[in-house]
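Apart from one protein chain that is not included, each protein chain of the complex appears where it belongs.
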Amino acid sequence: MTGSVTAKYREMRVNATDLFDLVLLALLLTCAIGIARLKDLAACAILFSAYSFILCLVWAHRGAPDVAMTEAAVGAGITTVLFLVVISRVGRREK
Amino acid sequence: MNRRRAGRILTAVLIAALAVPLMYGMVQLPAPGHADAPAHTNVSAGYIERGAELGGSENLVTGVLLNFRALDTFGEVLVIFTAWLAVAAVAGTASNAERDPVPPSPVVDYVIRLLGPFIAIFALFVIVNGHVLPGGGFQGGVLLGAMLILLSLVMDAETVARAVSARSWIWLRATGVLVFAMVAVMGLPLAGYLFGLPDEPGLRQVLTVALELGIGIGGGAVLAGLFFAIAGADRS
Partner (left out) sequence: MIEWSHWLPILAMLPLVGGALTPLLFRHRPAAACFWAVSVASVTSVVAIALLLRLVDSGGFSYAVGGWLPQYGIELRMDEVGAFAVPASLLVLLSLVFSRHYVARAVDASRVSFYYALVLINLGGLNGFLVTGDLFNLFVFMEIFSVSAYALVATAREPIASLAALKYLLLGAASSLLVLFSVGVVFAMTGTLNLEDAAAALALSSPMPAGLALAGLATGFAVKAALFPVHFWLPDAHAAAPAPVSAVLSALVVKAGIVGVLRTLELFGGAESLLQPLLHLVVWLGALGALGGALMALVQRDIKLMLAYSTVANIGYIFIGLGLATASAVSGAMVHAVNHAVIKSALFLAAGAMIHRTGLRNIDDLRGLGRRMPVTAFGMAFTLIALSGAPPMAGFTGKWQIALGALQAGHPSLVAVLVIAGIVVLAFGIRVINALYFRPPARVAVASATEAPASMWLPVLMLTIASLALGLAGTPMLEFVGPAAQSIYGTLP
């Protein structure tokens, strides 16, 4: 079992596309940690929007334009607005 | 202070305990994009080989969504409608007294009003071309919803909500479910099975576009409805 796993990694060449993916994934991770740590809900919502936008790039780069479009419009656009509307009604600090 | 620290350490340990087996399992999955992976050789290969021809959509994703796995898509459309029902059944009929009194800047106002019609046309384009290009009912519907929400931000949510009567809004929101159900039932005489699309290319094209339009209009109206309900502009 382990043999096939290492073989899979040996196959993986680090080229420009992979590097692009890695950068995007690192950004995703940064956003996720930021969302978990922030206490300001409005900032969280904006960071969520950024997260979705990066994810949208990942989809587009992976050859799934249909998913990328939905992610951009729903994740980066509409959910952010809905979050912000709710935050404007309940206050922006986490208690 | 110490308790909080202990809580954090506990959280980290729990997350690690969850993440390690997940990663271990994921690494052993067949690599995505690998030509021998079952995900590409089994059903997907069949879709790629004959999907466009049998499903009637050059965009295979649309073919799978509206034809091969139409029941799933009907279910998703219904989940979206149910989400609105849920919010409408729960959201308080709160007053707008606490609404932010600061008007948006004139530049934002002007740009959004200017962009509105273009977004609408683009949304329509995405919807009706779903069978040949990336996109379709869901994507176009979301664009429509986003346009309505943008307009509500600069005009006033209530003005936009009142552009259509409360009764018509509900029918618009159910468009996706109703059109899908009608096409599904038409499959019985046309294709011999519920949710079947006919083999005759012209008729199949018409029904596909009808489905996309239904999903798009329904989705857009639901998203706008979610916004209206949460913003307290839903007077219906």
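First chain written, first letter: the chains are A and B, and each begins at residue 1.
Keep this in mind: a contact is a pair of C-beta atoms (placed from the backbone, for glycine too) under 8 Å apart; a residue touches a chain by one contact, two chains touch by 3 or more.
Computed from a predicted structure; not experimentally measured.
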Neighbouring displayed chains - absent chain, whole complex: B
Touch with the omitted chain, as defined above, among B:Thr11, B:Thr41 or B:Ser105: B:Thr41
Touch with the omitted chain, as defined above, among B:Leu60, B:Leu124, B:Leu194 or B:Ala210: B:Leu194
Per the touch definition above, residue among B:Ile112, B:Val142 or B:Ala184 touching the missing chain: B:Ala184
Those residues of chain B which, in the complete complex, touch the missing chain: 21-22, 24-26, 28-30, 32, 37-44, 46-47, 67-72, 75-76, 78-79, 81-83, 85-86, 88-90, 93, 167, 170-171, 174, 177-178, 181, 184, 187-188, 191-197
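Just so we're on the same page, only the chains that are shown with their structure count from here on.
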Inter-centroid spacing, chain B versus chain A (mean Cα positions, whole Å): 19
Chain A - residues contacting chain B, complex: 1, 5, 8, 11, 65-66, 69-70, 73-74, 77-78, 81-82, 85-86, 88-89
Residues on chain B engaged by chain A in the complex (per definition of touch): 27-28, 31, 59, 61, 94, 98, 100, 126, 134-136, 138-139, 142-143, 145-146, 149, 153, 223, 226-227, 230-232
